[in-house]
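What you see is the complex with one protein chain gone and the rest in place.
Each chain carries a letter (A, B and C) given by its place in the written order, and its residues are counted from 1.
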Amino acid sequence: MKFSFKNDYSEGCHPQILESLLRNNLDQQAGYGEDDYSKKAKDLIKAKIENDEAEVYFVSGGTQANLIVISSILRPYQCVISASTGHILNNETGAIEATGHKILSIEKEDGKLCPEDIIPVLESHQNIPHQVMPKLVYISNSTELGTIYTKKELENLSAFCKKNNLYLFMDGARLGHALTSEINDLELKDIAELTDIFYLGGTKNGALLGEVIIVTENDLRHDFAFNIKQKGALLAKGRLLGIQFLELMKEDLYFYLAKNANQQAMKIKNALSERGVGFLSDTSTNQIFPILSNKIIEVLSKKFEFYIWKKMDENSSAIRLITSWNTQNEPVEEFIKTFNSEL
Amino acid sequence: MKFSFKNDYSEGCHPQILESLLRNNLDQQAGYGEDDYSKKAKDLIKAKIENDEAEVYFVSGGTQANLIVISSILRPYQCVISASTGHILNNETGAIEATGHKILSIEKEDGKLCPEDIIPVLESHQNIPHQVMPKLVYISNSTELGTIYTKKELENLSAFCKKNNLYLFMDGARLGHALTSEINDLELKDIAELTDIFYLGGTKNGALLGEVIIVTENDLRHDFAFNIKQKGALLAKGRLLGIQFLELMKEDLYFYLAKNANQQAMKIKNALSERGVGFLSDTSTNQIFPILSNKIIEVLSKKFEFYIWKKMDENSSAIRLITSWNTQNEPVEEFIKTFNSEL
Amino acid sequence: MKFSFKNDYSEGCHPQILESLLRNNLDQQAGYGEDDYSKKAKDLIKAKIENDEAEVYFVSGGTQANLIVISSILRPYQCVISASTGHILNNETGAIEATGHKILSIEKEDGKLCPEDIIPVLESHQNIPHQVMPKLVYISNSTELGTIYTKKELENLSAFCKKNNLYLFMDGARLGHALTSEINDLELKDIAELTDIFYLGGTKNGALLGEVIIVTENDLRHDFAFNIKQKGALLAKGRLLGIQFLELMKEDLYFYLAKNANQQAMKIKNALSERGVGFLSDTSTNQIFPILSNKIIEVLSKKFEFYIWKKMDENSSAIRLITSWNTQNEPVEEFIKTFNSEL
Partner (left out) sequence: MKFSFKNDYSEGCHPQILESLLRNNLDQQAGYGEDDYSKKAKDLIKAKIENDEAEVYFVSGGTQANLIVISSILRPYQCVISASTGHILNNETGAIEATGHKILSIEKEDGKLCPEDIIPVLESHQNIPHQVMPKLVYISNSTELGTIYTKKELENLSAFCKKNNLYLFMDGARLGHALTSEINDLELKDIAELTDIFYLGGTKNGALLGEVIIVTENDLRHDFAFNIKQKGALLAKGRLLGIQFLELMKEDLYFYLAKNANQQAMKIKNALSERGVGFLSDTSTNQIFPILSNKIIEVLSKKFEFYIWKKMDENSSAIRLITSWNTQNEPVEEFIKTFNSEL
């Protein structure tokens, strides 16, 4: 079996989660998220963001979180603004449009949006009522390219959105990785303050499944549960999500796991950089996109699985390597060794 | 803690499932249902229904299964026919309508549809194009009232649907309970032959979550996966569903668990019947609806949790008791003892 | 050619409208409802309801008006309450559900809703978040059965809706007929005050096409135009609607035409009543539903077109007769004469 660097959801979950599921398995609990574990996990999260008024919901996955959040917020004629790399644009089978909403795409190399990107979109959508009304800015952190927002960047974007009557929504499928990047200066609490709504991904950071949607904006906090049920996202055994996030949150296991993923990726990044390898995107999280010669790619492919991300020229391509909460030293070192031996 | 007869999803899952999750936890697998466990579980299910051509999909819950199936099948102007007790009508927050489709409701005391119920609906929907076009018949087995279809009934309904160009869809959230009822004469294979599409529920029969959608009708088999992804139902760690159904199916654990639930319910039913108690609905599965005096209900409520289903008159109500795969003899005997002691 | 009592849209439009279209035909005007005629017509309507703050929009037809209004108002998980006779329930090909919203139906013989009808619906929709949230009450005046609301009835319903946080929406496809019925005690101004949003039908009262949506509720007034455009209802030559409603409104031609329709219907009603004929519904507008022997129906059918509405028994049926703004004395008298000659 080759070791896979294809994604961060190749393995099951952190063993501590399975132990807790086993320990609490036969305890009778109320259904649909009204169980004690979910309540405790929600309280823990509200404490971490220091906001008792926030609403916290658990759902199963990222596409589900995105479509529920967006369809809950927007009126029929309102639309989303996203960087062209946005997951909702390219990899969710039109899930957002299926709920009736257009996504306006902004070309960005690094996957991050700033006010200057959004201004021309607002300016070109003034032909009322013949055009959709931009109302929600969708960002991801870390982005689909592994990049992250700085505190300053997020503050600017947040202020711009407020001023322009736009909601700011952060897709945090890999928020743990962003917040534990070595160059990060944001805290979870900042995210809660600077966005109107965001989610915190479990699926890609050690849970079997699960994302936590956190709603802080006042007008959005009401009636959110109806949409979760309507979209088929309310698990009868909500305990499955509650137990997992209780384990992940209670002693910051969540951040510990993300940090491991980042560190393993950075080991490879640094080793390759030292040898003069360039990267498609300057990342500090668990995704790296080294540009390698086809010959080296072929050799690495014999021992490892990964995606060839982008053909650069006749002789080289960028590959994508993703490390996970469970990536150990061994395959990382083996990868570096294989690479070095081929130079 | 009171023992709860409120539903069949109060506990976690059968321990064998957790053991398998633990055993296979760190095995790297492809995502999105392309893992080996899911493939094996699908093969096992296709073998059980003796249909290699069927398409098998795993999703997380019943509302999700219902909305994906119905929105995948129907054209915008087509609608669903359901008994008035149908789960899609009353308890799914308008999930079906949210995908654009009307549900025509037929009043039925026992929750079961037969051709004679449907004929007048077809007759009253002939004002083309001013009315929706009935195209899919939604039934559940066991029904929301605990009743089940006989083979003869399902054959009649199936033939009627074929003749009238209607698709027949069975909600099998509790299909295990139906197929292991002491009065059942249907097999899983019959269900696959007599319906166009159906699902087999795991959530209410010992899984942490999960329903298996099985598509047998030729025109419906294509492109189903797109809808599953679009509706946010494709789990990144599809292995979670694959491992569970592999355990449930490989030695008929699924049916064994359902049978236990039925038997425990029947014990209570028989004990109460002997004492002259009447029931709202004549059930043979894991739901029973005894009509009791308010006084007895009050006493039972001190030891057990259950829903008061329907007020019958000033002095009595029907309650709903649900047993599960995990209901043991002890609470059942205690319930009967408590009841008897109050007579 | 037989004379048709089938509906009130068999003819073209009142000649005064065509004259105005001809007179103003080559005048260049702004598109999409920004023309002078539309502005004047809107001002006239706002003056008539004595509400300068109201928003007034013109659309082409009733189904279009209904689907725009309802989809503009409701959040995804909210639903409509309607009498079982509601046009949106039976005769609009699922147009409302196609925008994502369920309609809860209340059985009513006379097609009118009162608070007592709605209370049990609210009470049975408390299982949050598993059920849709009732949010908008849809009524029609005159109803699909030709009946009308009294001022007292509408005041009660309006107060009830306000108290229960429900919007009240009146389908006024035949509001002209309601307001000119001989037993009516409501004015157009009352309708504007007692509902949150309503429309005034032109198609069934002398226009080529067109309904006026009038929004008075504060929260609903904003951004309505976007939905009109999005649903394909914003005519490039909005002047076509503006010119028509200007003609219909400027000297109360609209009410004059509706009154004629009512009076012709009442002539037939009275003539038949005198001869002991019973009616399916006690109407005072331009729709009547006399119950006649099949033998008489057969004779009348040779000279007149009308719908057989409902079979009453082996020997008799209720028919529906509709008179229009253009129904003259001659066919009405001929109908009565033919009827009398057959007794």
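Observations, loosely collected:
The rule we apply is simple: a residue touches a chain if its C-beta (ideal position, glycine included) is under 8 Å from a C-beta of that chain, and two chains touch if they have at least 3 such contacts.
None of these values were measured; they are calculated from a predicted model.
Residue-wise, the contact with the chain that is not shown comes from B:S71, picked out of B:S71, B:T203 or B:Q264.
The chain not shown here is touched by just one of C:N156, C:N294 or C:N326, and that residue is C:N326.
One of A:E97, A:D117 or A:E193 touches the chain omitted from the figure, and that residue is A:E97. If you put the hidden chain back, the residue from B:I45, B:V137 or B:I228 that touches it is B:I228. Remark: the residues of chain B touching the chain excluded from display are 32, 71-72, 75-77, 99-100, 128-130, 132-133, 223, 225-230, 234. By the touch definition given at the top, chain C reaches the unshown chain through residues 1, 3-4, 6-7, 9-13, 15, 18, 21-22, 24-31, 60-68, 92-95, 98, 203-204, 208-209, 226, 229-237, 239-240, 326. Contact between chain A and the absent chain runs through residues 76-77, 79, 90-94, 97-102, 127, 129-132.
By definition in this document, only the chains that are shown with their structure count from here on.
In summary, the pair chain A and chain C forms a contact in which both copies contribute largely the same residue numbers, shared numbers making up over half of all those used. In terms of their C-alpha centroids, the spacing between chain B and chain C amounts to 43 Å. Centre-to-centre separation between chain A and chain C, using Cα means, comes to 51 Å.
In chain B, the positions touching at least two other chains are 92-94, 98.
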